[in-house]
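One protein chain is absent from this view; the other protein chains keep their places.
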Amino acid sequence: MKLSKLLTQHKTDIVKKWFDNAVQSYKMDVAKFLKTQSDQFANPVGGAFSQNLEPLFNELCGQMNAEVLTASVDPIVRIRAVQSFAPSQAVAFIFSLKRIIRTILKKELHSDNLLRELYEFDLKIDVLGLIAFDAFMVCREKIYDLKANEMRNRTLHAFERAKLVKNTSIYNIHAQGAQQITNREEVLSKNK
Amino acid sequence: MAEDLPKAEEFLTNIDHKVPDTAWMDTPTEIRKGMYCYASNPKSVETLGLPNARKWSATDDDWQLPENWQEIIHNGFKERLERFRSLKVFMDICVRCGACADKCHFYIGTGDPKNMPVLRAELLRSVYRNDFTKIGKLLGRAAGARKMTLDVLKEWWYYLFQCSECRRCSVFCPYGIDTAEITIMGRELLNLIGLNIDWIATPVANCFRTGNHLGIQPHAFKDMLDFFVEDIEEVTGVQLEPSFNRKGADILFITPSGDVFADPGTYTCMGYMMLFHYLKEKYGFDITWSTYASEGGNFGFFTSHETMKRLNAKMYAEAKRLGVKWILGGECGHMWRVINQYMDTMNGPADFLEEPVSPITGTKFENAKSTKMVHIAEFTADLIKHNKLELDPRRNDHLKITYHDSCNPARGMGLLDEPRYVIKKVAKHFYEMPANTIREQTFCCGSGAGLNAGENMELRMAGGLPRANAVRSVHEKHGVNMLACVCAIDRAALPPLMEYWVPEVDVTGLHELVANALIMPGENDRTTDLRGEDLPETEDDADE
Partner (left out) sequence: MNVKYLYSLILVIALFLMAYAGVEMAGLQIVFGIIVPYVAVAIFLWGFISKILGWANSAVPFRIPTTSGQQKSLDWIKQNKIDNPSTTAGVVVRMALEILVFRSLFRNTKMALHKGVKLIYSWEIWLWVGALAFHWAFFVTVTRHLRFFTDPVPFPITILENVDSFFQVGLPLVFQSGVVLLAALLFLFLRRLFEPQVRYISLAADYFPLFLLIGIALSGILMRYFIKTDIVAAKELAMGLVTFKPCIPETVGSIFYIHLFLVCTLLAYFPYSKLMHFGGVFLSPTRNLANNTRMQRHVNPWNYPVKTHTYEEYEDDFREKMIEAGLPVDKDKE
């Protein structure tokens, strides 16, 4: 019980450090912008971190409700999934919480009891890490899905409706760039 | 992605992933998957007669450049400095105050410092200083100058195709420095040595030959519109007869081919057709489509001024051939930047046309008296203002609408209030996004200027984040479920953007909303909208 009290006591400090640490994964000038631009519309990335880290921390200290965790981790991971981060980098900010807690509670963390509780808390962070990784993969799959199907959904759907294209199954293949356009052209002319 | 995975020892030493802070000139460019578009198909480059057609890829070490590529770039740069005061002035006067830095949607979304507008411009400026200024030649790097090398060239290519020429930075710059202008010049230079992207070059080649970006041949174009006729009849019970390439019509209508061939633009296209039919029945309105000038958009604009002119020429040529009085233009972004700021200068004077007058209201479109081309939002707003349309806005009651200002009509024209007026007249629930994300401060869809390819989806999603974030806020606050826009690229790019960030919100063009509300003469009781979705409370309507 003691650890949870300590964590609540130091919540502001921990969440702030957590936020600072998370934005350090960007270049320094970007990190500063993410930290200081307080208008969430001018700064959606910083906004996603600052709005969601605290609920995440609360949940880690509380019920560990998977839905709440997913809902709060998703906006952050969704952004990192399109920012050229390696998967490890994209979710690393979650695990950095372990080190931050150890640094902030350095003085307090001496008794065996507390360390045992800390071990339990670490496991919760691991769970959050796994949730984040799942969320990351969902986002990446969505990206690939969009890549593969955008053309089909938008253009070919229109063609299909107009019955200008007879068989569109070939478009389910993940076509690429130039090839895709050429194919499209060819099919259209063939169908005439 | 896999190649980016850190090694085990890096995890240990660099667990916090703090990014080292090297000066930008010392930070090598890494061409990352998902952020760039595929190189162009040599066939398309040949069709256009552009230089150095070959098969190549951005990830190759050797880009198969002409031997004297540095000389070509240098001479091309020099020529453009003489031809464009904008370029010359913008190369000289930036004081790097940083006002633009965080105004770019690509910077905000990607977190890549070289996406700050000022740095994007410095990519060119550094070479400009080295090649064309005394102080740069004298002091070199100390004066911010550097030689054009292959690495610099790759950096140019990578970042000039991460700019959607949206001009948002230019609004905030104390000198009006316009990164779009710099990107346009930079891309022009790259085109001189064959560094194009396929998503631009192939549509341009298509457009040149067949009249539209998608390469749709005349009969298919007609087929598509005929199909819309069937669809509209199904929804409204009204039979339409669009006319094509008809000589002697009063007005020629030109819209981006995306409206004809890609959802949800197709519904907007049906909207135009229904409006024209309504006006024909009620007021004898006389308009024709063209299969030759079947593209309003102009990806030539993203290639070079010359290519833009070559494609744009069809509009006036067709208007002249058909002998119309003036031209009406559909909903499109960069098409309108080209019409508003370039067309008359490049391909005018249009002295064979008449000053546009609405045949229905008698309104003279004074603002288009030289170019003789009217935006359909201006045209429709005028109709509604004069009470010429019978509308039932309740049919749009299931929609809670917000409006996305497309960059080009906003910052290259100033078409802001006309579409808003129309929306408010055809629908009841309209909510604005936050002030710093609309009108002249609007955020780009992230896919403009020829970047709406599939392979660079990560870039598009990151670049569109600020826009999506603003949409989400009105979705959460007011339950907004429909994002309206007047741009064909938006209609193509925003649906996947919404699907990723705010899946509850769909995308529509302005005239789809108009057509849903428009009470056609002799129509059935409509039970669905143009998309075939049930209309709200149709039973209540029947009771009244």
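Residue numbering begins at 1 within each chain, and the chains themselves are lettered A and B in the order written.
Convention: a contact is a pair of C-beta atoms (placed from the backbone, for glycine too) under 8 Å apart; a residue touches a chain by one contact, two chains touch by 3 or more.
All values derive from a computational prediction rather than experimental measurement.
Chemist: Looking at B:P66, B:G237 or B:P349, which residue reaches the missing chain?
Modeler: Of the listed residues, the one touching the omitted chain is B:P349.
Chemist: Which of B:T29, B:Q341 or B:N481 touches the chain that is not shown?
Modeler: Among B:T29, B:Q341 or B:N481, only B:Q341 touches the chain that is not shown.
Chemist: Who touches the missing chain here, B:T29, B:T133 or B:T527?
Modeler: Counting the whole complex, the residue in contact with the absent chain is B:T133.
Chemist: Spell out, residue by residue, where the missing chain touches chain B.
Modeler: Touching the chain left out of view, chain B contributes residues 21, 23-24, 49, 81-90, 92-99, 101-102, 113, 116, 118-119, 122, 133-135, 142-144, 167, 170-178, 181, 208-211, 217-219, 222-223, 244-247, 291-292, 305-306, 309-310, 313-314, 317-318, 321, 339-342, 344-346, 348-349, 363, 365-371, 373, 378, 381-382, 385, 410-418, 421, 435-436, 439-440.
Chemist: Suppose we count only contacts with the excluded chain; which residues of chain A make the list?
Modeler: Chain A touches the missing chain through residues 27-33, 36-39, 42, 192.
The criterion applied here is as follows: only the chains that are shown with their structure count from here on.
Chemist: At what distance in angstrom does the C-alpha mean of chain B lie from that of chain A?
Modeler: 29
Chemist: Under the definition above, what is the set of chain A residues touching chain B in their complex?
Modeler: 21, 24-30, 33-34, 37, 39-45, 47, 78-79, 81-89, 92, 95-96, 99, 139-140, 142-143, 146-148, 150-151, 153-155, 157-159, 161-164, 176-178, 180-182, 184-185, 188-189, 192
Chemist: Okay, in this complex, where on chain B does chain A touch?
Modeler: Listed in rising order, the residues are 1, 4-6, 11, 15-19, 21, 32, 34-35, 37-38, 40-41, 101-102, 107-113, 116, 198-199, 202, 206, 214-217, 219-220, 223-224, 227-228, 231, 261-263, 266, 434, 436-437, 453-455, 457-459, 461-462, 465-466, 469-470, 473, 492, 495-496, 499-501.
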